[in-house]
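Structure provided below as structure tokens; questions to follow.
Note that one protein chain of the assembly has been removed; the remaining protein chains are unaltered in position.
Now for chain A:
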Amino acid sequence: MKEDHLTLYGETFSSRFLLGTALYESPQQMCDAVAAARCEIITLGLRRQNPAAGDGERFWQLIQQTGCRLLPNTAGCKSVKEAVNLAQMSRELFSTEWIKLEVIGDDYNLQPDPFALVEASRELIGQGFKVLPYCTDDLILCQRLREAGCEVLMPWGAPIGTGRGLLNRYALKTLRERFDCPVIIDAGIGAPSQACEAMEMGFDAVLLNTAVAKAQNPVLMAASFANALVAGRQAYRAGLMQARQTASPSTPTIGQPFWHQNK
């Protein structure tokens, strides 16, 4: 079987697990979880860190020591302007054109604002960014994002931090069928079984944070998710059997000596 790599904006990765760096007990625990997750891409938020003043440098150094590719995000931004400004700051600070674009429409469930998201994507792609948009599972929104030039889509499984898994399998399945580009399930995953299911459905990768950071043992949970993602991906590549209504014995009974049956 040929090698199975994840390709995002021309870069290839062997891991399909993208991990967030917020909410850990300590930077040390975060680094240990990243190592256990065997991930190659980690996301990080700049907002409120005032990078312009060179602040938070120690924390960035710790993050950079993980050796992972950094995917800065625009978490917490509520307008196109805010998101674009933060993306520019992140590009300067981390020397990367990659940006996980978040434009939040609702303060409470952090649901993406689809209208502002499309506008910000257009603007940033025009400025040379490689945009990975955090979006809902709406088909038309995803089409507009593709038209804007996004080469990757990142629909939610459920709202950020809820841990509710894949809430709308029908919509997600539609996205998978309709788009050839990499589609990453971002947010809402609470358990490794849910991440595994996303991979079985053929999604290219999973991005999460809270499910690992808020576990009783985040390092062990990171390893568990890594395993679940591998299992799900292998299952997808192997091809799942079709579920059937009637039982079908896996061992044929024809030819079995009949006196064994009434024992």
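Methods note: contacts are C-beta pairs under 8 Å (C-beta built on N, C-alpha and C of every residue); 3 or more make two chains touch, one makes a residue touch a chain; residues count from 1.
Basically, contacts and distances are computed from a predicted model.
The chain that is not shown carries the UniProt protein name "D-amino-acid oxidase", picked from "Aspartyl/glutamyl-tRNA(Asn/Gln) amidotransferase subunit C", "D-amino-acid oxidase", "Thioredoxin 1" or "ABC transporter ATP-binding protein".
Contact with the chain that does not appear here is found for just one residue of A:G20, A:P133, A:G161 or A:G188, A:G161. For chain A, the residues touching the chain absent from view are 25-29, 31, 48-50, 53, 55-59, 62, 108, 161, 214, 216.
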